[in-house]
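All protein chains but one are shown in place.
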Amino acid sequence: MANSANQPVYLDYAATTPVDAAVAAAMSACLESPLGFANASSSHVAGRQSAAAIEHARTQLAALLNAKPHEIVFTSGATESNNLAIFGAARQRARRGRHLVTMTTEHKAVTECFEALEREGFEVTWLDPEVSGLLDPVRLQSALRDDTQLVSIMHVNNETGIVQDIESIAAICRARNILYHSDAAQSAGKLAIDVNKLPVDLLSLTAHKFHGPQGIGALYVADRPGCRLAPLIYGGPQERRMRPGTQAVHQIIGFGLAAELAAARQVADVLHFRKLRERLWQGIRDLPDIRRNGAEVHTFPGILNVSAGGVDGESMMLGVEPLCVASGAACNSQSGESSYVLRAMGCSDASAQSAIRFSFGRSTDNSEIDKAIERYRWAVQHLRSLAPSGVATAIRA
Amino acid sequence: MANSANQPVYLDYAATTPVDAAVAAAMSACLESPLGFANASSSHVAGRQSAAAIEHARTQLAALLNAKPHEIVFTSGATESNNLAIFGAARQRARRGRHLVTMTTEHKAVTECFEALEREGFEVTWLDPEVSGLLDPVRLQSALRDDTQLVSIMHVNNETGIVQDIESIAAICRARNILYHSDAAQSAGKLAIDVNKLPVDLLSLTAHKFHGPQGIGALYVADRPGCRLAPLIYGGPQERRMRPGTQAVHQIIGFGLAAELAAARQVADVLHFRKLRERLWQGIRDLPDIRRNGAEVHTFPGILNVSAGGVDGESMMLGVEPLCVASGAACNSQSGESSYVLRAMGCSDASAQSAIRFSFGRSTDNSEIDKAIERYRWAVQHLRSLAPSGVATAIRA
Amino acid sequence: MQDPYSNRVRGYFVNPVHAGNLQKSYSSDVSVTVDDRQGNTIQLAAGIDGDTLQELRFRALACPHLIAAAEYFCGRFEGRATTSLREFDPRETVRELQIPVSKTGRILLLEDAIQLLRQKIGDNSHS
Partner (left out) sequence: MQDPYSNRVRGYFVNPVHAGNLQKSYSSDVSVTVDDRQGNTIQLAAGIDGDTLQELRFRALACPHLIAAAEYFCGRFEGRATTSLREFDPRETVRELQIPVSKTGRILLLEDAIQLLRQKIGDNSHS
């Protein structure tokens, strides 16, 4: 995608991705076909066609994870999947025990569930990452108790791209027969996940992070004894009673196709991202007092997160326009809150606030990266030229 | 829509409707536009465009109900809206009282919420309709108590089309300062609803019942003191914290446009449905031992529900093929359960089981109705010819 | 979902040539009626001369699979010896008509009716 000077340059693929053209076409075909819209719960011929289309998509999703089709429960996105997994498991198993474990650097769609469960009387152990951003499996080990029912640790972090060692985490949980949930919103469709090798019980995914439509996601629920969930939403037999409501046929068709395409393109995409990220980092790393967050560990190459000393986060966002990127600052809000993920990794508030997350897509090209380099350099230099001397505090704590 | 002999004839618009061509086009345009997909929570220019598109749709939805835009909370459909309203109100107000009131003929997306709340320790009064299908407001009056927190009574029943007198119901609740929720999935976009005249606090709607996409709905939450809800799903600031998760931009755009179009077409559609229904009923009413369910009261003209003595429900569904209609029998399931809605109105099990719901759409034409008449007559006569003599029990209890 | 009705089920359902009453009278006419809690009713009638099921007829208020199974049964056993009835195997019907697993329970009603028919024929032949 070449862009002229003021054209937005989209580098926010970790927030959401454009729908693949083939996916959009399949969705449109469904919306426009004479009976493609029918209610999949209807027993008539049109309904059965919709149900068959949904089962096909379920097979495509299952293939992405090497799961069985009936282990895939369609939801409205990863937020709902996380809620279903966490509330569903905690409430279902509350009689056996009320202790739960998660991490402070999870997405809000996980942390807020655990906070709500604390208010319901559950006890939650909040694990901090090492300064690297990684969870030390030994810490997890020692947090587990006889009454621990659920562990939720994400796969790829949405801000930093840090990849947790979910193989070790899953193995530790399985050994103690504790349910393990992972929020894989940022990894599913981008990194290979094989639930036959990875002893995970619950895994959240969402279509819009890998070129499928927004508003549709899934929860993988392993077909194992003990892996039952209390529903979050009630009202019908759909999705094996775990998620009732008229199924959105066009959305599910799009999700299924996106999953199939993602599996095929995964390897090439990652290679492409790696090159783009290196080019971008090489183009800005000589700026004084900047920090690559997550630099010490394995990160998903589609994300580069950089903090700079002596700049304000919101001003950075305006300064880098027309880049579309994400900020470590809560822009346009009075809270002025900065990224809790970066702070948990030892970033100062100012450093977290200044962070910019660049994230790449399949169609991102070198000219966009070069534009990003130019805008980022300009913004940092411009804002530092405005800053009072002496306040350009070093960003390394 | 003219159809040749074996072409399906879709008469199941109460289950779901095809997406309006203009709506599909608007959705496709969003999916295909270079930045139309951006995350509406992102503060960059693309994100702000998405947010603006969503706010426009919110205005369109608000206009449909004569509400204020911020009173519209987007959800994944009426099932979720009902759950949010019912769990949200009950849990939020649990300290004030734990008594709730609903009706036995509500949709499962309502009844199952109340059943779950009973298991959580709430007390639910289940009101039966009169034989006509209507709720007697006097019955509601006497069910209300000082600790009653929520009343949920639907607007139009999905099986029979019976229109409850929600003006009276709402007035009764408001007079006692009890929250009133109405499941308007079958009426919103089809019948005029003005929340400025109707003192309703919470109202559920869903796009796919009025030519919008599946998988998107809304809950109207009146901007009144006391009308706060505990969230059902946690994880972010979207939808005023009542419904977090990345908003599905294309879905919301489609929903908004569908609402606008529905408002414009409502009156003409209802007239059209009335003619179609009359033609259909005149074409079958002479069959012996048939009953029009909901005949005694005001029903939404888009639905005709008919029971016949001496026939099996599932065989009726196959007998009327290629009509796509709904059945009062739970086809293809071992339960063999029949419509609880019709049974609550005094139908025998056999009569409820045999019921066929015809429902009409904007593009339904006379030739489709004539096909329906022909197929329905054939099915009843064929199945009765097979039935053991003497078992053709009269359907009127 | 798959179409729950195979072509054979559809064919028998639309055109069940053995539905109705016995067309002639035979040295022995035996008929039975069974029903279940879900309101399904099956009636079988056999016109018997000597040891032969000369004519088999059914009536049913039932789901399509049960109607088709009854028709299939009548067609298959008509003209055979009354003793052949013990060869009736519901699993064979399920297989031949491709009846979905969720509906196999319904076929037991037909089996009940056939068993009752055998009893009655036995009783008759001994009387």
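As written, the chains take the letters A, B and C, and residue 1 is the first residue of each chain.
Assume a contact is a pair of C-beta atoms (placed from the backbone, for glycine too) under 8 Å apart; a residue touches a chain by one contact, two chains touch by 3 or more.
What you see is a predicted model, and the numbers here were worked out from it, not measured in a lab.
S.K.: Of the chains that are displayed, which are in contact with the missing one across the whole complex?
M.R.: Across the whole assembly, the hidden chain touches A, B.
S.K.: In the whole complex, not just what's shown, which of B:Cys30, B:Ala51 or B:Ala258 touches the removed chain?
M.R.: Among B:Cys30, B:Ala51 or B:Ala258, only B:Ala51 touches the chain that is not shown.
S.K.: One chain isn't shown here. Among A:Thr16, A:Thr75, A:Gln92 or A:Gln353, which residue touches it?
M.R.: Once the missing chain is taken into account, the touching residue is A:Gln353.
S.K.: Which of A:Asp183, A:Asp269, A:Glu314 or A:Glu368 sits in contact with the chain that's absent?
M.R.: Checking each option in A:Asp183, A:Asp269, A:Glu314 or A:Glu368, the one touching the absent chain turns out to be A:Glu314.
S.K.: Identify the residues of chain B touching the omitted chain, counting contacts across the whole complex.
M.R.: 45, 48, 51-52, 55
S.K.: Which parts of chain A face the unshown chain closely enough to count as touching?
M.R.: Listed in rising order, the touching residues are 310-312, 314-315, 318-319, 332-334, 336, 349-350, 353, 382-383, 385-389, 391-392.
Following the convention adopted for this analysis, only the chains that are shown with their structure count from here on.
S.K.: Can the chain contact pattern be summarised as a line, a ring, a star, a complete graph, or none of these (other)?
M.R.: If you draw each chain as a dot and join those that touch, every dot ends up joined to every other.
S.K.: Quick check on this structure: which chain has its C-alpha centroid closest to the centroid of all protein C-alpha atoms?
M.R.: Chain nearest the overall C-alpha centroid, as shown: B.
S.K.: Rounded to the nearest whole Å, what is the centre-to-centre distance of chain A and chain B, using the mean of the C-alpha atoms as each centre?
M.R.: 34
S.K.: Between chain B and chain C, tell me the centre distance in angstrom, where each centre is the average of that chain's C-alpha atoms.
M.R.: One centre to the other, that is 42 Å.
S.K.: Could you tell me the distance, in whole angstrom, between the mean C-alpha positions of chain A and chain C?
M.R.: A distance of 58 Å separates the two centres.
S.K.: Could you say which residues in chain A touch two or more other chains, in rising order?
M.R.: Residue numbers touching two or more other chains: 45.
S.K.: Of all residues in chain C, which are in touch with two or more distinct other chains?
M.R.: 1
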